[in-house]
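Structure incoming, see below.
Removed from the display is one protein chain of the complex; every other protein chain stays in position.
We just call them A, B and C in the order they show up, numbering each chain from 1.
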Amino acid sequence: MDQKIPVAVLGATGAVGQRFVSLLADHPWFEIASVTGSERSQGQPYGEAVKWLLPGEIPTPVREMVIERTDALPSDIQLVFSALPSRVALEAEPELASRGYLVCSNASAHRMEPDIPLLIPEINADHLALIDHQRAQRGWPGFIVTSPNCASTAIVFPLKALDDAFGLSRVHAVTMQAVSGAGYPGVSSIEITDNIIPFIPGEEPKLEQESRKMLGEASTGTIEPGDFQVSAQVNRVPVLDGHLVALSIGLRKKADLEDITRALDTFKPPDSIAGLPSAPEHALLLRHEEDRPQPRLDREAENGMAVSVGRVQPCSVLDYKMISLVHNTLRGAAGGAVLNAELLVKQGFVDKYQESETRSLMP
Amino acid sequence: MDQKIPVAVLGATGAVGQRFVSLLADHPWFEIASVTGSERSQGQPYGEAVKWLLPGEIPTPVREMVIERTDALPSDIQLVFSALPSRVALEAEPELASRGYLVCSNASAHRMEPDIPLLIPEINADHLALIDHQRAQRGWPGFIVTSPNCASTAIVFPLKALDDAFGLSRVHAVTMQAVSGAGYPGVSSIEITDNIIPFIPGEEPKLEQESRKMLGEASTGTIEPGDFQVSAQVNRVPVLDGHLVALSIGLRKKADLEDITRALDTFKPPDSIAGLPSAPEHALLLRHEEDRPQPRLDREAENGMAVSVGRVQPCSVLDYKMISLVHNTLRGAAGGAVLNAELLVKQGFVDKYQESETRSLMP
Amino acid sequence: MDQKIPVAVLGATGAVGQRFVSLLADHPWFEIASVTGSERSQGQPYGEAVKWLLPGEIPTPVREMVIERTDALPSDIQLVFSALPSRVALEAEPELASRGYLVCSNASAHRMEPDIPLLIPEINADHLALIDHQRAQRGWPGFIVTSPNCASTAIVFPLKALDDAFGLSRVHAVTMQAVSGAGYPGVSSIEITDNIIPFIPGEEPKLEQESRKMLGEASTGTIEPGDFQVSAQVNRVPVLDGHLVALSIGLRKKADLEDITRALDTFKPPDSIAGLPSAPEHALLLRHEEDRPQPRLDREAENGMAVSVGRVQPCSVLDYKMISLVHNTLRGAAGGAVLNAELLVKQGFVDKYQESETRSLMP
Partner (left out) sequence: MDQKIPVAVLGATGAVGQRFVSLLADHPWFEIASVTGSERSQGQPYGEAVKWLLPGEIPTPVREMVIERTDALPSDIQLVFSALPSRVALEAEPELASRGYLVCSNASAHRMEPDIPLLIPEINADHLALIDHQRAQRGWPGFIVTSPNCASTAIVFPLKALDDAFGLSRVHAVTMQAVSGAGYPGVSSIEITDNIIPFIPGEEPKLEQESRKMLGEASTGTIEPGDFQVSAQVNRVPVLDGHLVALSIGLRKKADLEDITRALDTFKPPDSIAGLPSAPEHALLLRHEEDRPQPRLDREAENGMAVSVGRVQPCSVLDYKMISLVHNTLRGAAGGAVLNAELLVKQGFVDKYQESETRSLMP
């Protein structure tokens, strides 16, 4: 197995699980050593149990792997990616952390817990400071790190750039979310053909809370949420991949349009994330055309890991409005969690894979 | 021709023109006596010149009508419906008004002129007072009355109900607009399949101005626009018919959720519009499901003449948020203009068809 | 309940069940007296248990009806419409027939049984002769009459017209089937957005057998299938309603294009179906445009009860090719079964509702 780090994908047959499998198939640092699934699929080869939804073939080594129980992971694995449904993640993830696993979770179950990081490396890598508290408080040898909701990801990048420069007071967000965000089978074609569904259960509160947590201050063992209000209205639209969000933003400092554009255009992640294999060159991609970003044209930018922002203009109600786009199953789900795991490796959270070693893995 | 009023449809082969033809085919008061079109189609039978886009057949009498020049209307027609492109309407509509025609226009060319009503009978029937000034000032025997932009129509109904009850201060509107709003051929399928286009040329300023004019005060010869700000972000979505708008609204008076719901639910048009054949029973239809209105399910409500509002909830940024839906080519275009014409007839603007006579036309 | 015939809808919450509810809501002869559903929904009011998928509201009287068990129908009902899943219908429908119910079924479970009519009134009303044998053989006081597969319905109309005139030898059919044909939730939007699925489980054999049975000869207690071959290739396409079928047909007698066109254009159902409320004026609608029928434009023709045929042209491989369109959930499912029930009433199969009485129900 050379130097690659063995990992498991939990809930590997679902839509997000498939993205994990696809992204990890040729990953320079990680190697899938186990895939788990529900009772229905346990014991079957992955290639038979999965309804593969992505273009291209099922990656060869995984195709033959037998699907395991989530509570019976091989002991040589430390790092696990969770694409579990939230109701399953609720108990399974703490159980795994208590047994020493490092859980990079895409599930919503534990995102808002005060001692669990809601992590995007470019946004709040310093929130990893919570991990010590989490372990100490819960007595866990392992820990849980979560990725935000896919639409929250689209929102938090421009918010971070503007918060740093001008301070945020109020944010109004209207989302147009792709059907892949609902997983498989998810949204019935009967419901969404030639239609929009202006509701996604539980989604609006997530958007209203998660960006405040991500932009909050990590203090002793908890996060002080960002001091701004977010109001969200969510919509499901007949688009396969790519969540588009219309944002209107109120700022604490006065800024003209040029200031805003510059703050967005010069957004720079912390140096600590340099060298992570899944990190995009431009995490926030500012577009200047009058009609971009568009989901189909821009969702794959930087391998689906960039958030594209455009149509920045003054707003007569709050201060500035703009639109933001994220590939919801790449940056907004599996890709984001893989990037989180890369940061954990780089910062030495994974045993025996200290920074010095991972450097040797880097090209 | 009995007692029916002969009318012309200008620009009858386009997408909105076809809706006029379809709506007027069995109208109880009006009868199509002339259809006009561009040079390309003049002289041909309507059934051959038109690329018919609506379900069902081309109405029989119109199918055989020869398409006329817009500037050579028969003299026995007084009332004309304009589905002309705006750049054509710019000159053609004043020319027609100066020759005595009463123009009910769906074009945007003259909507914002101070002495030209931007009319929705349920909202601002009193703005017809502008007509006398318009005629006097311009020396026209005829006049122009315009219908608002299709998305403005979705917005103005809930705004009217809330403005009357609580006063408006600020409105943020994010639209998801159907492809039929762009006419034919309009939006290319290559652009909109599996995609959203976050831009429609010239649309955002229309939304930001039109509802303020419609909710304004008609004073001597002009309109004092409503004293509130509107900020709009528009999107084209892969839906055939039906514009959905996410609204966030700031009010001048405090109101709890129940007050808001009641104001919307009890919205009542002025008595002056009673008996108009195209008037819906409920012009503003408040829905209480958590996931409605939806374009495909609700656009045809009340023959496509109702505006459906739902998901009313408090907003942490402004005061209340909700969504609103309009059938963009019925209430939001041809249907709205037909209703305007019905009001003109009822109020005696059409020669020899005073209210008493039209009453006899009513069932 | 005046003179209306009380009926039950079995499996009333599913996609076809909803169409039954919608069609029967204002039916001149029938009145819904009971709705049944799966264990999950039993005991709940219909309006709460159903995920209503059709435009418009749930019909008022049904909205409040409590969903019953399929095996506990009220005794005053004789006629039942089955929208049961086939695996449920397999046992439930015979059980009901054995207890005296007259079952008009849309399920596929019993379609190919030799003594059960696969009925389309315009095509093979004479197959009702099987009912006596069915009852005698099985000792049932009731009976089962089935409706064909939705795509079979599109095929059998032009085949019937051509078989009567020229005899059929071979038929090749390629279908493009709407998502509503798969019921709810049916086809996942993730699978069908920007895509075609060239497979529907179990569908091709149905198409290859059903039209031969429908065009067969009813002899003593069974049907001698039509003496021609059918080969089918089926596809699921991203269209909401309306199955389109490309047909290539080999004939036994020579015929020129004009003969073919005339045979299709003059197709006339038997007189025995005159006066049935759901019967379309033109059951087979021949279109002459070069690009019709199209699902969205033509599926609603004659209230969704006409089969539209077009693009008739010589075929260099078999004899003639053409396309055919059916509204799959109206004529191809619920509408077809309601028409079957109307024929049963007219022919006196429903107690106390002999032809003379139903005549008095007709307008």
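Please note the rule applied: a residue touches a chain if its C-beta (ideal position, glycine included) is under 8 Å from a C-beta of that chain, and two chains touch if they have at least 3 such contacts.
Keep in mind the model is a prediction, meaning the values are calculated, not measured.
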{"item": "Hidden-chain contact residue, picked from the options B:32, B:103, B:161 or B:187", "value": "B:187"}
{"item": "Hidden-chain contact residue, picked from the options C:32, C:130, C:230 or C:286", "value": "C:230"}
{"item": "Residue in contact with the excluded chain [from C:171, C:264 or C:285]", "value": "C:171"}
{"item": "Touching residue (missing chain; options C:8, C:116, C:214 or C:323)", "value": "C:323"}
{"item": "Chain B residues that touch the omitted chain in the full complex", "value": "15, 53, 179-180, 184-194, 238-240"}
{"item": "Interface with the undisplayed chain - residues on chain C", "value": "170-172, 174, 176, 193-199, 208, 229-231, 233, 235, 237-240, 244, 246, 248, 250, 290-297, 310-311, 315-318, 321, 323"}
{"item": "Interface residues of chain A (partner: the chain not displayed)", "value": "54-56, 193-194, 240, 296-301"}
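Going forward, only the chains that are shown with their structure count from here on.
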{"item": "Cα-centroid distance, chain A relative to chain C, in whole angstrom", "value": "48"}
{"item": "Inter-chain centre distance, chain A versus chain B - centres from mean C-alpha coordinates, in Å", "value": "43"}
{"item": "Touching two or more other chains - residues of chain C", "value": "53, 193-194, 240"}
